[in-house]
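This is the structure I want to talk about, given as C-alpha coordinates.
Only one protein chain is missing from this complex, and each of the others stays in its spot.
On to chain A.
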Amino acid sequence: RVLELTGCAASMVVSSRSYADFTPEATFDIKKVDLHRLEEGPPLTATLTREEGLKYYRTMQTIRRMELKADQLYKQKIIRGFCHLYDGQEACAVGIEGGITLSDHLITAYRAHGYTLTRGGTVREIMAELTGRRGGIAKGKGGSMHMYTKNFYGGNGIVGAQVPLGAGVALACKYLGNDQLCVSLYGDGAANQGQIFETYNMSSLWKLPIIFICENNQYGMGTSVERSSASTEYYKRGDYIPGLRVDGMDVLCVREATKFAADHCRSGKGPILMELQTYRYHGHSMSDPGVSYRTREEIQEVRSKSDPISMLKDRMLSNNMASIEELKEIDIAVRKEIEDAAQFATTDPEPPLDDLCSHIFATDQPFDVRGATPWTKLTSTS
(Lines give C-alpha, C1' and ligand atoms only; values in the text may rest on other atoms or scores of the structure.)
Protein backbone atom coordinates (compact mmCIF):
# COMPACT_ATOMS: atom_id res chain seq x y z
CA ARG A 1 0.00 0.00 0.00
CA VAL A 2 2.86 2.41 0.72
CA LEU A 3 4.10 1.89 -2.84
CA GLU A 4 0.68 2.83 -4.21
CA LEU A 5 0.54 5.94 -2.05
CA THR A 6 3.96 7.18 -3.03
CA GLY A 7 3.00 6.79 -6.67
CA CYS A 8 0.12 9.25 -6.29
CA ALA A 9 0.10 13.05 -6.35
CA ALA A 10 1.00 14.87 -3.16
CA SER A 11 -2.57 16.01 -2.60
CA MET A 12 -3.67 12.42 -2.15
CA VAL A 13 -1.25 12.01 0.74
CA VAL A 14 -2.45 15.20 2.41
CA SER A 15 -6.14 14.36 2.25
CA SER A 16 -5.54 11.06 3.92
CA ARG A 17 -4.63 12.95 7.06
CA SER A 18 -7.45 12.88 9.55
CA TYR A 19 -9.16 16.06 10.58
CA ALA A 20 -7.95 15.48 14.12
CA ASP A 21 -4.68 16.97 12.92
CA PHE A 22 -6.20 20.42 12.66
CA THR A 23 -6.24 22.88 15.50
CA PRO A 24 -9.79 22.97 16.79
CA GLU A 25 -9.60 26.42 18.24
CA ALA A 26 -7.26 29.37 18.31
CA THR A 27 -7.21 32.79 19.88
CA PHE A 28 -6.26 35.84 17.86
CA ASP A 29 -5.32 39.37 18.78
CA ILE A 30 -7.72 41.87 17.30
CA LYS A 31 -7.44 45.59 16.85
CA LYS A 32 -8.35 47.82 19.72
CA VAL A 33 -11.66 49.57 19.30
CA ASP A 34 -12.08 53.35 19.67
CA LEU A 35 -14.61 54.16 22.38
CA HIS A 36 -17.04 57.01 22.90
CA ARG A 37 -18.75 57.40 26.27
CA LEU A 38 -17.73 53.89 27.25
CA GLU A 39 -15.38 52.86 30.03
CA GLU A 40 -14.64 49.47 28.57
CA GLY A 41 -14.86 48.03 25.13
CA PRO A 42 -14.94 44.59 23.55
CA PRO A 43 -12.03 42.22 24.38
CA LEU A 44 -8.70 42.53 22.57
CA THR A 45 -8.63 38.86 21.64
CA ALA A 46 -11.11 36.64 19.87
CA THR A 47 -11.42 32.90 19.90
CA LEU A 48 -12.24 31.16 16.66
CA THR A 49 -13.16 27.50 16.36
CA ARG A 50 -12.46 25.53 13.23
CA GLU A 51 -16.16 25.15 12.49
CA GLU A 52 -16.77 28.85 12.88
CA GLY A 53 -13.79 29.64 10.71
CA LEU A 54 -14.95 27.40 7.91
CA LYS A 55 -18.48 28.73 8.21
CA TYR A 56 -17.35 32.37 8.01
CA TYR A 57 -15.02 31.55 5.15
CA ARG A 58 -17.75 29.83 3.19
CA THR A 59 -20.28 32.58 3.80
CA MET A 60 -17.90 35.38 2.89
CA GLN A 61 -16.74 33.53 -0.19
CA THR A 62 -20.36 32.94 -1.19
CA ILE A 63 -21.14 36.64 -0.87
CA ARG A 64 -18.02 37.53 -2.84
CA ARG A 65 -18.74 35.11 -5.69
CA MET A 66 -22.41 36.01 -5.73
CA GLU A 67 -21.65 39.69 -6.12
CA LEU A 68 -19.12 39.03 -8.87
CA LYS A 69 -21.66 36.86 -10.65
CA ALA A 70 -24.22 39.61 -10.35
CA ASP A 71 -21.67 41.97 -11.90
CA GLN A 72 -21.25 39.58 -14.80
CA LEU A 73 -24.99 39.11 -15.31
CA TYR A 74 -25.55 42.84 -15.16
CA LYS A 75 -23.01 43.43 -17.90
CA GLN A 76 -24.84 40.83 -19.97
CA LYS A 77 -28.04 42.83 -19.36
CA ILE A 78 -29.71 39.84 -17.70
CA ILE A 79 -29.92 41.84 -14.50
CA ARG A 80 -31.19 45.34 -15.13
CA GLY A 81 -32.04 48.33 -13.09
CA PHE A 82 -30.02 49.20 -10.05
CA CYS A 83 -27.51 46.84 -8.50
CA HIS A 84 -25.33 47.84 -5.55
CA LEU A 85 -22.60 45.31 -4.84
CA TYR A 86 -21.19 44.37 -1.49
CA ASP A 87 -17.81 42.81 -2.29
CA GLY A 88 -15.14 44.05 0.07
CA GLN A 89 -17.59 44.48 2.93
CA GLU A 90 -18.29 40.78 3.58
CA ALA A 91 -16.74 40.84 7.04
CA CYS A 92 -19.44 43.27 8.18
CA ALA A 93 -22.41 41.10 7.31
CA VAL A 94 -20.82 37.87 8.47
CA GLY A 95 -19.33 39.37 11.62
CA ILE A 96 -22.58 41.01 12.67
CA GLU A 97 -24.48 37.77 12.19
CA GLY A 98 -21.82 36.06 14.30
CA GLY A 99 -22.62 38.38 17.18
CA ILE A 100 -26.42 38.05 17.11
CA THR A 101 -28.88 35.26 16.43
CA LEU A 102 -31.44 34.71 13.71
CA SER A 103 -34.19 35.64 16.13
CA ASP A 104 -32.78 39.15 16.40
CA HIS A 105 -33.82 41.69 13.81
CA LEU A 106 -31.87 43.55 11.17
CA ILE A 107 -32.61 46.33 8.71
CA THR A 108 -30.32 47.98 6.21
CA ALA A 109 -30.31 50.17 3.11
CA TYR A 110 -29.91 49.11 -0.50
CA ARG A 111 -26.51 47.37 -0.42
CA ALA A 112 -28.32 44.37 0.94
CA HIS A 113 -27.39 41.19 -0.95
CA GLY A 114 -24.87 40.11 1.70
CA TYR A 115 -27.33 40.59 4.55
CA THR A 116 -30.08 38.75 2.70
CA LEU A 117 -27.77 35.76 2.63
CA THR A 118 -26.58 35.94 6.24
CA ARG A 119 -30.14 36.40 7.43
CA GLY A 120 -31.28 33.14 5.87
CA GLY A 121 -31.87 33.77 2.19
CA THR A 122 -30.45 31.36 -0.40
CA VAL A 123 -28.27 32.35 -3.33
CA ARG A 124 -30.90 31.02 -5.75
CA GLU A 125 -33.60 33.24 -4.32
CA ILE A 126 -31.34 36.27 -4.27
CA MET A 127 -30.18 35.88 -7.85
CA ALA A 128 -33.70 35.18 -9.10
CA GLU A 129 -34.81 38.38 -7.39
CA LEU A 130 -32.07 40.29 -9.16
CA THR A 131 -33.32 39.02 -12.49
CA GLY A 132 -36.92 39.64 -11.48
CA ARG A 133 -38.24 36.08 -11.67
CA ARG A 134 -40.97 34.37 -9.72
CA GLY A 135 -38.49 32.32 -7.73
CA GLY A 136 -37.01 35.49 -6.31
CA ILE A 137 -37.03 36.19 -2.61
CA ALA A 138 -39.59 38.98 -3.09
CA LYS A 139 -41.34 37.07 -5.90
CA GLY A 140 -39.56 39.20 -8.47
CA LYS A 141 -41.37 42.37 -7.46
CA GLY A 142 -38.61 44.15 -5.61
CA GLY A 143 -35.31 43.64 -7.36
CA SER A 144 -31.86 44.32 -5.98
CA MET A 145 -32.84 46.91 -3.42
CA HIS A 146 -35.85 45.18 -1.93
CA MET A 147 -35.01 41.76 -0.53
CA TYR A 148 -36.49 40.46 2.69
CA THR A 149 -36.46 37.35 4.87
CA LYS A 150 -37.69 36.51 8.33
CA ASN A 151 -36.44 39.14 10.80
CA PHE A 152 -34.70 40.96 7.96
CA TYR A 153 -36.65 44.06 6.97
CA GLY A 154 -34.79 44.81 3.77
CA GLY A 155 -33.58 46.20 1.43
CA ASN A 156 -34.67 49.94 1.44
CA GLY A 157 -34.25 52.43 -1.36
CA ILE A 158 -34.62 55.80 0.30
CA VAL A 159 -31.43 56.68 2.12
CA GLY A 160 -31.82 56.99 5.87
CA ALA A 161 -35.49 56.06 5.92
CA GLN A 162 -34.75 52.60 7.28
CA VAL A 163 -33.27 53.79 10.57
CA PRO A 164 -36.46 55.06 12.26
CA LEU A 165 -38.06 51.79 11.13
CA GLY A 166 -35.35 49.93 13.02
CA ALA A 167 -36.20 51.89 16.14
CA GLY A 168 -39.81 50.82 15.77
CA VAL A 169 -38.79 47.18 15.54
CA ALA A 170 -36.61 47.65 18.63
CA LEU A 171 -39.58 49.12 20.47
CA ALA A 172 -41.58 46.02 19.62
CA CYS A 173 -38.80 43.84 21.02
CA LYS A 174 -38.72 45.81 24.26
CA TYR A 175 -42.50 45.85 24.51
CA LEU A 176 -42.78 42.09 23.97
CA GLY A 177 -39.97 41.46 26.43
CA ASN A 178 -38.43 38.79 24.24
CA ASP A 179 -34.79 39.82 24.82
CA GLN A 180 -34.36 40.44 21.10
CA LEU A 181 -32.78 43.49 19.58
CA CYS A 182 -32.71 45.30 16.27
CA VAL A 183 -29.59 46.12 14.26
CA SER A 184 -30.16 49.22 12.08
CA LEU A 185 -27.55 49.84 9.44
CA TYR A 186 -26.83 52.90 7.35
CA GLY A 187 -23.89 54.28 5.41
CA ASP A 188 -21.54 57.22 5.76
CA GLY A 189 -23.63 59.16 3.20
CA ALA A 190 -26.85 58.52 5.08
CA ALA A 191 -25.27 59.60 8.37
CA ASN A 192 -26.17 63.18 7.44
CA GLN A 193 -29.90 62.55 7.10
CA GLY A 194 -32.09 64.31 9.67
CA GLN A 195 -34.25 61.32 10.46
CA ILE A 196 -31.26 59.44 11.85
CA PHE A 197 -30.79 62.07 14.52
CA GLU A 198 -34.48 61.92 15.29
CA THR A 199 -34.04 58.19 15.80
CA TYR A 200 -31.02 58.66 18.09
CA ASN A 201 -33.16 60.85 20.30
CA MET A 202 -36.19 58.58 20.43
CA SER A 203 -34.22 55.40 21.05
CA SER A 204 -32.14 57.02 23.80
CA LEU A 205 -35.16 58.55 25.48
CA TRP A 206 -37.00 55.25 25.58
CA LYS A 207 -33.91 53.02 26.02
CA LEU A 208 -34.68 50.90 22.99
CA PRO A 209 -32.60 47.76 22.32
CA ILE A 210 -31.19 49.02 19.03
CA ILE A 211 -27.65 48.77 17.66
CA PHE A 212 -27.01 51.55 15.16
CA ILE A 213 -24.31 50.51 12.73
CA CYS A 214 -22.71 52.96 10.33
CA GLU A 215 -20.98 51.03 7.52
CA ASN A 216 -18.38 53.62 6.65
CA ASN A 217 -16.97 52.57 3.29
CA GLN A 218 -15.34 56.00 2.90
CA TYR A 219 -17.53 57.11 -0.02
CA GLY A 220 -21.17 58.11 -0.26
CA MET A 221 -21.61 57.33 -3.94
CA GLY A 222 -18.78 59.50 -5.30
CA THR A 223 -18.36 61.81 -2.35
CA SER A 224 -15.60 61.04 0.11
CA VAL A 225 -16.39 61.35 3.81
CA GLU A 226 -14.23 64.47 4.20
CA ARG A 227 -16.31 66.25 1.58
CA SER A 228 -19.71 65.25 2.89
CA SER A 229 -19.44 65.38 6.67
CA ALA A 230 -18.42 68.05 9.11
CA SER A 231 -17.48 65.27 11.51
CA THR A 232 -16.18 62.01 10.10
CA GLU A 233 -16.14 60.37 13.52
CA TYR A 234 -19.41 58.65 12.86
CA TYR A 235 -19.23 56.63 16.06
CA LYS A 236 -19.41 59.86 18.04
CA ARG A 237 -22.30 61.34 16.09
CA GLY A 238 -24.82 59.77 18.40
CA ASP A 239 -23.57 62.29 20.96
CA TYR A 240 -25.24 60.93 24.10
CA ILE A 241 -25.27 57.39 22.68
CA PRO A 242 -22.15 55.32 23.48
CA GLY A 243 -20.12 54.47 20.40
CA LEU A 244 -17.45 52.13 19.04
CA ARG A 245 -15.26 52.43 15.99
CA VAL A 246 -14.37 48.98 14.67
CA ASP A 247 -12.17 47.59 11.91
CA GLY A 248 -14.84 46.37 9.53
CA MET A 249 -12.47 44.31 7.38
CA ASP A 250 -11.74 41.85 10.19
CA VAL A 251 -14.63 39.47 10.74
CA LEU A 252 -13.49 38.68 14.27
CA CYS A 253 -13.32 42.35 15.24
CA VAL A 254 -16.83 42.87 13.94
CA ARG A 255 -18.11 39.81 15.73
CA GLU A 256 -16.64 40.73 19.09
CA ALA A 257 -17.87 44.30 18.82
CA THR A 258 -21.35 43.10 17.87
CA LYS A 259 -21.42 40.72 20.83
CA PHE A 260 -20.37 43.55 23.10
CA ALA A 261 -23.05 45.81 21.66
CA ALA A 262 -25.69 43.12 21.90
CA ASP A 263 -24.89 42.57 25.58
CA HIS A 264 -25.17 46.31 26.13
CA CYS A 265 -28.64 46.36 24.58
CA ARG A 266 -29.92 43.21 26.18
CA SER A 267 -28.92 44.46 29.63
CA GLY A 268 -31.38 47.29 29.19
CA LYS A 269 -28.85 50.09 28.83
CA GLY A 270 -30.46 51.38 25.64
CA PRO A 271 -29.00 52.07 22.22
CA ILE A 272 -25.38 51.82 21.14
CA LEU A 273 -23.66 53.00 17.95
CA MET A 274 -21.01 51.09 16.00
CA GLU A 275 -18.99 52.48 13.12
CA LEU A 276 -17.53 49.76 10.90
CA GLN A 277 -14.63 51.03 8.85
CA THR A 278 -14.85 49.07 5.66
CA TYR A 279 -14.37 49.39 1.89
CA ARG A 280 -16.23 48.46 -1.26
CA TYR A 281 -14.32 47.30 -4.31
CA HIS A 282 -17.03 48.06 -6.82
CA GLY A 283 -18.41 51.51 -7.46
CA HIS A 284 -21.57 52.74 -5.77
CA SER A 285 -23.69 50.80 -8.25
CA MET A 286 -23.19 49.10 -11.58
CA SER A 287 -23.42 52.42 -13.38
CA ASP A 288 -20.47 53.78 -11.40
CA PRO A 289 -17.02 52.57 -12.51
CA GLY A 290 -15.75 53.55 -9.07
CA VAL A 291 -12.48 55.05 -10.27
CA SER A 292 -13.35 58.66 -10.97
CA TYR A 293 -13.30 59.65 -7.31
CA ARG A 294 -10.66 57.25 -6.05
CA THR A 295 -7.53 55.75 -7.56
CA ARG A 296 -7.13 52.19 -8.73
CA GLU A 297 -4.05 52.05 -6.54
CA GLU A 298 -6.18 52.70 -3.49
CA ILE A 299 -8.55 49.89 -4.37
CA GLN A 300 -5.61 47.58 -5.08
CA GLU A 301 -3.99 48.46 -1.80
CA VAL A 302 -7.07 47.62 0.21
CA ARG A 303 -7.53 44.42 -1.74
CA SER A 304 -3.99 43.26 -1.07
CA LYS A 305 -3.61 44.39 2.53
CA SER A 306 -7.06 44.23 4.10
CA ASP A 307 -9.22 41.83 2.13
CA PRO A 308 -11.51 40.17 4.68
CA ILE A 309 -11.49 36.75 3.06
CA SER A 310 -7.71 36.67 2.67
CA MET A 311 -7.28 37.77 6.27
CA LEU A 312 -9.40 34.92 7.56
CA LYS A 313 -7.77 32.43 5.21
CA ASP A 314 -4.26 33.44 6.32
CA ARG A 315 -5.22 33.18 9.97
CA MET A 316 -6.67 29.74 9.55
CA LEU A 317 -3.84 28.39 7.46
CA SER A 318 -1.04 29.76 9.61
CA ASN A 319 -2.67 28.27 12.69
CA ASN A 320 -3.27 24.96 11.02
CA MET A 321 -6.99 25.23 11.38
CA ALA A 322 -7.65 24.14 7.81
CA SER A 323 -5.76 22.99 4.78
CA ILE A 324 -5.43 24.77 1.48
CA GLU A 325 -7.16 21.90 -0.26
CA GLU A 326 -10.08 22.09 2.10
CA LEU A 327 -10.51 25.77 1.41
CA LYS A 328 -10.14 25.11 -2.30
CA GLU A 329 -12.88 22.55 -2.06
CA ILE A 330 -15.08 25.11 -0.40
CA ASP A 331 -14.26 27.54 -3.21
CA ILE A 332 -15.25 24.97 -5.80
CA ALA A 333 -18.47 24.12 -3.98
CA VAL A 334 -19.31 27.82 -3.70
CA ARG A 335 -18.61 28.36 -7.37
CA LYS A 336 -20.92 25.52 -8.26
CA GLU A 337 -23.65 26.86 -6.01
CA ILE A 338 -23.40 30.26 -7.66
CA GLU A 339 -23.45 28.75 -11.16
CA ASP A 340 -26.57 26.75 -10.33
CA ALA A 341 -28.19 29.82 -8.87
CA ALA A 342 -27.33 31.91 -11.91
CA GLN A 343 -28.74 29.21 -14.15
CA PHE A 344 -31.93 29.19 -12.13
CA ALA A 345 -32.11 32.97 -12.14
CA THR A 346 -31.77 33.08 -15.90
CA THR A 347 -34.25 30.34 -16.70
CA ASP A 348 -36.95 30.78 -14.09
CA PRO A 349 -40.06 32.35 -15.61
CA GLU A 350 -41.08 35.90 -14.84
CA PRO A 351 -43.95 36.50 -12.45
CA PRO A 352 -47.44 36.34 -13.97
CA LEU A 353 -49.09 39.57 -15.07
CA ASP A 354 -51.60 39.37 -12.21
CA ASP A 355 -48.71 40.06 -9.84
CA LEU A 356 -48.56 43.61 -11.21
CA CYS A 357 -51.56 44.38 -9.04
CA SER A 358 -51.22 41.89 -6.24
CA HIS A 359 -50.48 42.93 -2.67
CA ILE A 360 -51.21 46.63 -3.01
CA PHE A 361 -53.61 46.49 -0.06
CA ALA A 362 -54.48 43.70 2.32
CA THR A 363 -57.95 42.64 1.36
CA ASP A 364 -60.43 39.83 1.97
CA GLN A 365 -62.04 40.25 -1.41
CA PRO A 366 -60.21 40.76 -4.66
CA PHE A 367 -60.82 44.28 -5.92
CA ASP A 368 -60.45 45.96 -9.27
CA VAL A 369 -57.46 48.14 -9.93
CA ARG A 370 -58.05 50.93 -12.36
CA GLY A 371 -55.60 50.79 -15.11
CA ALA A 372 -54.13 52.42 -18.06
CA THR A 373 -57.43 52.86 -19.85
CA PRO A 374 -60.99 53.13 -18.49
CA TRP A 375 -61.95 49.69 -19.76
CA THR A 376 -58.86 47.83 -18.58
CA LYS A 377 -58.92 46.70 -15.05
CA LEU A 378 -56.79 44.17 -13.30
CA THR A 379 -57.89 42.32 -10.22
CA SER A 380 -55.81 42.72 -7.11
CA THR A 381 -55.56 39.84 -4.73
CA SER A 382 -53.67 39.61 -1.49
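Rule of thumb we're sticking to: contacts are C-beta pairs under 8 Å (C-beta built on N, C-alpha and C of every residue); 3 or more make two chains touch, one makes a residue touch a chain; residues count from 1.
In the analysis below, contacts and distances are computed from a predicted model.
Per the UniProt record, the absent chain's protein name among "Dynein axonemal assembly factor 4", "Trafficking protein particle complex subunit", "2-oxoisovalerate dehydrogenase subunit beta, mitochondrial" or "Ubiquitin carboxyl-terminal hydrolase" is "2-oxoisovalerate dehydrogenase subunit beta, mitochondrial". Of the listed positions A:P42, A:G95, A:G135 or A:G160, the one in contact with the omitted chain in the full complex is A:G160. The hidden chain makes contact, of the residues A:M202, A:I330 or A:V369, with A:V369. Against the chain not shown here, chain A presents residues 77-78, 80-82, 132, 140-143, 145-146, 157-160, 189-190, 192-195, 220-223, 227-229, 292-293, 350-351, 353, 355-357, 360, 369-376, 378.
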